[in-house]
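A single protein chain has been removed from this complex, and every other one stays in its place.
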Amino acid sequence: MVNLGLRRLVLAAMTLMIGGLLSATLVRYAPGFGADERQLDARLSSESLAAIRNASADERSIGSYYLGYLSRAVHGDFGVSRSLNRPVRQLLTERVGVTFQLVGKAMLLAWLAAAVLVCVACLWRAPVLSLGSTVLTGTLLCLPAGALALLSIVLNAPGYLALAFILFPKVHRYLSNLTAATAHMPHVLAAKAKGLSQTHILFWHVVPVVRREVLALAGVSVGLAISAAIPVEALCGIPGIGQLAWQSAMARDLPLLINLCMLVTASVTLANSGADLLAQERRPPL
Amino acid sequence: MKGVRRAARAMLAVIALVSAIGGFLSRFDYARQDRDAISAPASAQHWLGTDQLGRDRFARLLHGTRVSLMLAPAAAALSMLFALVIGAAPGWMGGLSERSAKLVIDLFLSVPWLFLLMMVRALLPLNTSPVVSAVVTFLVLGALGWAAPGRILQARASRLRQSHFILLARAAGISRWRLLYKHVVPNLQPVLLAQFWISIPIFILAEANLSLLGLGVSEPLPSLGSLLRELESVLSLGGGVCRFTALIVLAVVVSSLQIAVSREEAY
Partner (left out) sequence: MRRATLCFGLVLTVLLTTDLCSDELRFFLRSDPKTLNPAMVADEPSEAIRYLTGGVLLRLNRDTQKLQPELARSWAISKDGRTITFTLRKGICFSDGTPFNAEDVKFTMEQLMDPNLHAPTGDAFRSGTGKVIASVLAPDKIAITFPAPLAGLDRLFDQVAIVSSHSPRQETAVLGPFYVAERKPGSYIYLRKNPNYWKHDASGRQLPYLDAIRLEIQGNRDIELLHFTRNDIQLINSLDADYFDRLARSAPQEVRDAGPSLDSEQLWFNQVPSAPLPAYKREWFKSRNFRVAISSAINRDDLCKVVFKGHAEPARGPISPANKFWFDARLKPARHDTNEALRLLAQDGFRLSEGKLQDRDGHAVEFAIVTNSGNRAREAMATMIQQDLRAIGVTVNVVTLDFPSLIQRISESFDYEAALLGFVNDELDPDAQMNVWLSSAEEHQWNPKQQTPATPWEAEIDRLMRAQASSLDDHTRKKYFDQVQEIVADEAPFIYLVNKNALTAVSLSVEGAKPVPIRPQTFWNIEYLQLNVQQASNAR
């Protein structure tokens, strides 16, 4: 058990390191790296323009930059954001709570709604219900995130509602398909034949079977929620890390982006590892 | 439910047919700008009105549907393939390959692929035709959109590997390929179908957002995604139902697709 835990920890750390390096490399070699809109300012002298271009000189060699970043990060120094001129640590501390709250509430709402709808459809088996939920989730999937965010503003609804509407159809469709697939499993047919109630079958024979996939979906939905939070925060003006991520991506702010990416990697890895841990079946001792 | 399923399939066939022969149905070219009739409401001349540049909405809807409905399912199929190969296969094999695949999937879910897309744009010549740009965009989306379903497929394949009926089948001496074909792949189908169904609108919307990076379907070629982006503005509110036709069409397509391919849900 200890070995297993240690192995997972090592794997998670590796994922974090590789994720950080990969993200930094992508940012560094993306077009527009080092470009600054001040380069179009006609007031600036050529010396000032040269200084602006050289501002990111230490970031050009990605390997040494990354190693330097890691050694500083160990001491709590996460660098200074080039675009916002503020310590990254301060920026993240201010905003990470906002995003995690937003994501947490949205995920709770989306999962609750999806689970309820799937359970109701399983228990009542009304074609109208099935059709209705298909049309609803289909329509929600077709609405752009911007439109949902705008709708939430128009209706004075909280931002997490827009995010929940983005997550809900995806979660619902997977859950719905997973539970529907178990309908043909031998043990379920046997249970039905024995006259067990729909509720009993659902919670005792269906849910345990799809538990692993559902937990995997839960882990994955953390990553989906964080990605979806970016447009929602940017559009609703919510000062979370999603908004920060978009601003820093457009500014190619490497010090800030590398931290954000590592934060996202850590969240996703943690969520997926947690899901795996929970999904592990205990085998009885022989 | 069978009747509904038939109706859904018929609806899909109609939409596919209409978008295929759309060029002959529309009186106007999708790029033609009638600058004296900008943002015009529906009329006998322009059945769904015109957009902000005076282009006929009906023509653009037909063409946009064709472009998006040809490319998005292809991209969805591609992402399903990647999900199977990188997600399900290691899950089935277990051990080191499963652990490595988990690492790859976690990385794929975390890394900002936005910058890779920018690199793709930088590599494409500026004078890339709108069609080529659209194809490349959807290919890239397909290649990047597999991680989430891959994770779920991996979990499912891993469970299947340890399930009793598979053990029984192996003990009975069934060959590996028959096992895969007869027992594993059909059990992965629910997740694959969910992935396929969800990916189509996601890719259509993502393509429109990629225009921010210079990718996607470029002007004057329309796509459902670019038509849907109109809804992101408050100006679409109170602008009449014509602005929502792209949403209606896509929602009908997506819903019909799900209904058409769904199995009997009976237990």
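Here the chain labels run A and B in written order, and each chain numbers its own residues starting at 1.
As a working rule, contacts are C-beta pairs under 8 Å (C-beta built on N, C-alpha and C of every residue); 3 or more make two chains touch, one makes a residue touch a chain.
Being a predicted model, the structure only gives us computed values, none of them experimental.
Summary of contacts with the chain left out: across B:Ser79, B:Ser110, B:Ser199 or B:Ser218, the touching residue is B:Ser218.
Residues of subunit B in touch with the missing chain: 31-33, 35, 38, 52-54, 118, 121-122, 126-130, 211-214, 218-220, 232-235. Touching the omitted chain from subunit A are residues 31-49, 51-52, 83-86, 91, 94-95, 150, 153-154, 234-237, 239, 243-244, 247, 250-252.
In this text, only the chains that are shown with their structure count from here on.
Rounded to a whole number, the gap between the C-alpha centres of subunit A and subunit B is 20 angstrom. Subunit B meets subunit A in the complex at residues 1, 4, 99, 102-103, 105-107, 109-116, 118-119, 121-122, 147-148, 151-152, 154-156, 158-159, 162, 165, 187, 189-191, 193-194, 197-198, 201-202, 204-205, 208-209, 228-229, 231-234, 237, 247, 250-251, 254-255, 258-259, 262-267.
Contact residues of subunit A toward subunit B in the complex are 11, 14-15, 18-19, 22-23, 26-27, 29-32, 121, 125, 127, 130-131, 134-135, 138-139, 141-147, 150, 154, 169-170, 173-174, 176-178, 180-184, 186, 188-189, 192, 201, 212-213, 215-217, 219-220, 223-224, 245, 249, 257, 261, 264-265, 268-269, 272, 276, 279, 281.
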